[in-house]
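Data block below; observations after.
Only one protein chain is missing from this complex, and each of the others stays in its spot.
The block that comes next holds chain A.
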């Protein structure tokens, strides 16, 4: 059994740029496969129970990453999925070729830069796949996504590995070395990621509606401002009592800061603000009116239908 050896940093001098589309693709692929294997849980509580039980069965998904290499900068734009054949420990080559041709037609500049997989750490079996891809790209990349959700972790659970030839124990061996990367976004990617981030409150609080989520954001911002002002206040009181030596430059800065208050108090602001407030209220009222009248219309239609049938069956004159 080969001992797993990995150097901590790469020395090839290439800079990597990763697009968020790739990360979303990989996580989407993994989620789909995982939910197709296990029956989807009905409630959120049973999901956590299932998650703990199924950790050993977390499926590994595989695919290819494509992008552009310009000089020393490697930019990974997109990715697609591949089928993994566990019997031969290799990826499905004919499918790979077909996909490659299709992508070449749409994106002529994109080359296959490497492959991706999910898991918590790079393993030895990955080296086989890595070597197999070396005939397409002399130095492929290995993008690893860790699907375990760790709420305390601040960075993305994505690592990019390169392969390097190191001489270990007298034998030149290919090992994985970790490389650093930056996230690069196109305008469209930035808008969609931003939109998704705003839909769900990040701290998982009890904010049931979007309004409550928005207000919670404002609340935390004001709380931070409050704590900072409190520190300043404390400092000044201490200075007045004489506990802290007077520092004139700071006092000058504080006085210039306080002079900016009150920030907005002019008449013109009040006028504009009230106008916009009234406009919003009017439009909400109008929308409510339209809603009500359409519901009323439906009710009348249903009423008419019900009464018509009644009268027809009984042979009486139609209710007009």
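Operating definition for what follows: contacts are C-beta pairs under 8 Å (C-beta built on N, C-alpha and C of every residue); 3 or more make two chains touch, one makes a residue touch a chain; residues count from 1.
In this section, contacts and distances are computed from a predicted model.
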item	value
Candidate names "GATB amidotransferase", "Ubiquinone biosynthesis protein COQ4 homolog, mitochondrial", "PCI domain-containing protein" or "AP-2 complex subunit mu-B-like"; UniProt protein name, chain not shown	"PCI domain-containing protein"
Contact with the hidden chain (one of A:87, A:150, A:182 or A:249)	A:249
Per the touch definition above, residue among A:237, A:282 or A:300 touching the missing chain	A:237
Residues belonging to chain A that touch the chain removed from view	206-209, 211-212, 215-216, 218-219, 222-223, 225-226, 229-230, 232-233, 236-237, 239-240, 248-249, 251-256, 258-261, 266
